[in-house]
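Written out below as structure tokens is the structure these notes cover.
Missing here is one protein chain; the remaining ones are kept as they sit in the complex.
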Amino acid sequence: MSSIQLADQIFVLLKHWLVGRVPVSLQPVVGILITVIPIICVFPALFAITTILERKGLGRIQNRYGPNRTGPFGILQPLADGVKALTKEDIVPANADKVVHFFAPVVLVMLVFLAYAVLPMGRNMAAVDLDCGVLFFFAIGSGTEVAVFMAGWSSRNKYALLGAMRAIAQMISYEIPLILSAVAAIMIAGTLNLQQIVTQQAGYSGIFPHWYVFTPWGFAAFLLFIISATAESNRSPFDLPEGESEIIAGYYIEYSGFKFALFFLGEYLGMFSISAIAITLFLGGWAAPFSFLTWVPSWLWFFAKLVTMILCFIWVRGTLPRLRQDQLMNFAWKFMLPMALVVLTSAACWRYTEGWQRWAISFLVVIIPYSWLGHGMMSNRKLEQRKYRFAE
Amino acid sequence: MNLSFLIPAIILLVGAAAANMLRNLVHCVLALTLAFAGFALLYFGLGAEFLGLVQLLVYVGAVAILIAFTVLLTGGGTAGEQTVLSPRWLQGFLLAGAMFLLLGYGISKSRFTAHAATSVRSYPVSLIGDALITSYALPLEMLGVLLTVATIGGVVLAIREPRQASQSVKVDQ
Amino acid sequence: MNTELLGVPPDTITRREVIYDQEGETLEISMGPHHPSTHGVFRMDVRLEGERIVRLKPVIGYLHRNHEKIAEGTTYLGSIPYTDRLDYFCSLTNNWAYCMAVEQLAGFEVPDRAQYLRVILSELTRLQNHASAVGFLVQDMGASGTPIMYAFREREKILDLFEALTGSRMMCNYMRFGGCRVDLPAGWIDQLKALMKTLPAFLEEFEKLLVSNEILMARTQGVGVLSAKLAVNAGVTGPMLRATGVNYDLRKVDGYGFYPRFEFKVPLGEHGDVYDRYMIRVLEMRESVKILNQAIEQLPEGPIIDPKAKLRGFRPKPGESYGRLEAPKGELGFYLISDGSPNPYRYRVRPPSFVNLTILEDMCLGANIADAVIILGSVDIVLGEVDR
Partner (left out) sequence: MLGGGILKGLAVTARNVVEGFVSKERLTTVQYPEERVPQVEATRDFPFLVFDGEDPMAGLRCVACQICEKECPPKCIYIDKSSDKKPDATGKPQFYPARFDIDISVCMSCQICVEVCPFEAIKMDVEFELSTNDRFDDLLYDKHKLAKSNEYYNHVHPTEAAAVDTKLAVERAKAAARAAAAAQPKPAAVSPAPESGAQA
């Protein structure tokens, strides 16, 4: 085994070695623990890094420094935040449904962690190599709505209820284009297994990879997926459920201290996992972006892509204002859903044509409905940049 | 009886019992969600991954939320505590018992039972997919049409004449 | 105000009759006074059907500080610092309006240089007020602070100028009846010229960031529509009135100060929605830059205060006066009655934010709760002025 392969498979080998050390009867349990523990350590750590990254990034976008007082360049800020969250008083409203109020963040974080079971974080690095991994991911993801409902309802707060209603309506609506745009990739890959979807994209023509995002349908599907993912993880510009300027914090308005931190964690972990799925489906998962870079360990590529996606989310958050509830719904049902179906058609065209024609056909199949729908959306409500008259 | 059956079964039973016996309707809905999840786990235990996941996606992700919203919108969430036994508990018990007997009879007569122990193996999803769009294409399409009709019906029921919001302000001179 | 001049029939009073939905289906929430986007301690009692507003009751008074009564017990000079605190974004225009009222009462002549300084400072005030108003408006739409930080970055430069001249960034307390307090310090004009060179680039960037943004257009166009008729009847002034298409700018109508000497245009809207109000402010900023450039060119030398003006122990002869000007938020007026004593007998402020706020419910009915927030933002209120 070459050193490149060793670096690539180091975690897998380590796990095998460790499991081999224990008695046979304990091996399944130890194997599970060794797989699970890194996941529940690495991703919260990534969450901590992301909070500081987000605050720094937003700061830079807004011409500020961002937090820079705790530790060198403020890198200890997440630690300070964590200590603060842990030591804060845990306030439960007197009228709240205490049991449900307690379980809502627990259920959320539990479900979000479950989704990590199928993510391929490197070559041979998925906790469970499930045959229908994509489906598993979406099924678990849909469960988070229950947690949101629990939080919103149990707080007995009108803002919380409004936030929960918004969140659930939004999540259910955007789940459809999310899954449909994923179906395009699944259709081309011909499998629901995430590892296999990655291996299908891991080939190269020349130095360029066969990622689905570099095809017309794949690019459109990727954009649709990312937009839906943004909505699904309640990120700006779809952060209506917590719409700070309207309903203050939405469904977690009545949470404080560590429970609030759990919600925060759940939200970010949801964002990571859905970005990871987007990477897996369209950006070649752990595959290197150029053929001459394949010597870099696969898990490094995965995390590099993940961080890039997170940075894009931060960038978008720093730029865009928020949509309104009805516009959000209109966008989901009148634009995203038809476009997802169009992309599906385009992917089918790609599947059954050859050579340059497949590029042309699938491109046209995407772009014509897009411009038509986009124009329709703008002119329907007469949205335009206006000309103004001036009085002397 | 191994753990992989016992745990889902307990979850299922506890959830179902709680859904019946809790006194707050929203709690009942949450318990029902738990029961749905128990079902999904049972399917996993039987090796029917696909079915289990669909159960999760549809029942936990959509149906449970739908019921929760129905309860909320009809005021059940704030209607106060319900009594554990409804006035018509006897009819309910009779109906449930009859249903149980019927199902039990059906299962005991079924020819699947003989093979149940050996059939625990997972089917690849592609087989299910192939089956759905080849031999079961017509039922699938019919289901689709049925759902579409149901959706349209729901929309027709739910749609209201948009109330003239802007006209509710009268500007007199 | 001559309403026929504005092309609107002279109506008398507007009465409103709101049909409320059945109580059962609605949800009443109290937005504020501790709400992040009520721009201060302002409360809206909102009754919602779903997320649609069926009733909105503005509740004010949380910041009431008895301004008018205090001014009646204070000397004419001593009221000037209090006017700073009315609309604390635009202390200089407040100063000017008050001084204008006192000057009318006492018949002081303001020297040329002081007039120019007043125009310069008032246009700078307009620039920084509009920049931050637009930034806050987009902030209310949930833009996580980016536009407001850009606006504040430029606003800081203007505030630096204020500080260099008046000693304070916001509570300037600069104008006196009869002129201004101190003359320009050395290098101030150069600083201003340098700022005027960089400001258009900022306006450009701001427009690029937001004006063509589809989300912003979707959120603002057709939202919170205010008809010209209702606006005129309710006494709405400022950018809000001009967004409805009524050409009414006191700088043109009254021609107070030296405004007739400058060439500038008044941008007018058409639809009277939030987008128009937003754009009118953006366009007015460009016009302000134009006025400033002319004023810098023309600024004469000379005294800055009328030698007749007496600040301490000032007792105007009995009479009354009303001084008004086009503050960034609308018509700001000070009504004074003097009985010959050192204190005004009656002192009354006509605050633009307060008057503009009165039609909030009319604009919000039928809108989404998220719209109420941006409609409030587009009114551009400062609670210091609303509650006084």
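Letters are used for the chains, namely A, B and C, taken in the order the chains are written, and counting of residues starts over at 1 for each.
By definition in this document, a residue touches a chain if its C-beta (ideal position, glycine included) is under 8 Å from a C-beta of that chain, and two chains touch if they have at least 3 such contacts.
These figures come from a predicted structure and were not determined experimentally.
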_In the full complex, displayed partners of the excluded chain_ = A, C
_Out of C:Ser30, C:Thr74, C:Ser227 or C:Asn247, which residue would touch the omitted chain in the full complex?_
C:Thr74
*Of the residues listed, C:Gln104, C:Asn213 or C:Ser353, which one is in contact with the missing chain?*
C:Asn213
*In the full complex, which of C:Thr38, C:Thr125, C:Thr146 or C:Ser288 touches the chain missing from this view?*
C:Thr146
_Touch criterion as defined above, residue of C:Val59, C:Val289 or C:Leu311 at the omitted chain_ = C:Leu311
_Contacting the left-out chain in the complete assembly, out of C:Gly107, C:Gly167 or C:Gly340_ = C:Gly167
*Which chain A residues would touch the chain omitted from the figure, given the whole complex?*
57, 60-65, 68, 315-316, 318-320, 370-371, 373-375, 377-378
*Go through chain C and note every residue touching the omitted chain.*
74-75, 77-82, 84-85, 146, 150, 153, 156, 160, 163-168, 171, 173, 181-182, 185, 198, 205, 208-217, 311-312
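Definition applied: only the chains that are shown with their structure count from here on.
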_I want to compare two interfaces, A-B and A-C. Which one has more contacting C-beta pairs?_
A-C
*Between chain B and chain C, what is the separation of their C-alpha centroids in Å?*
58
*Please report how many Å separate the Cα centroid of chain A from that of chain B, as a whole number.*
28
*What is the distance, in whole Å, between the centres of chain A and chain C, each centre taken as the mean of its C-alpha atoms?*
44
_Shared interface positions of chain C, touching two or more other chains_ = none
_Multi-partner residues of chain A (at least 2 other chains)_ = none
*Please name which positions on chain A make contact with chain B in the complex.*
97, 100, 130-132, 135-136, 138-143, 145-146, 149-150, 153, 161, 168, 172, 175, 190-192
_List the residues on chain C that touch chain A in their complex, please._
27, 29, 35-37, 51, 138-146, 149-150, 153, 209-219, 221-222, 247, 249, 252, 265-271, 275-276, 279-280, 283, 368-371, 373
*Show which residues of chain B lie in contact with chain A when the two form their complex.*
24, 26-27, 30, 33, 37, 40, 49-50, 53-54, 56-57, 60-62, 64-65, 68-69, 72, 77, 122, 124-126
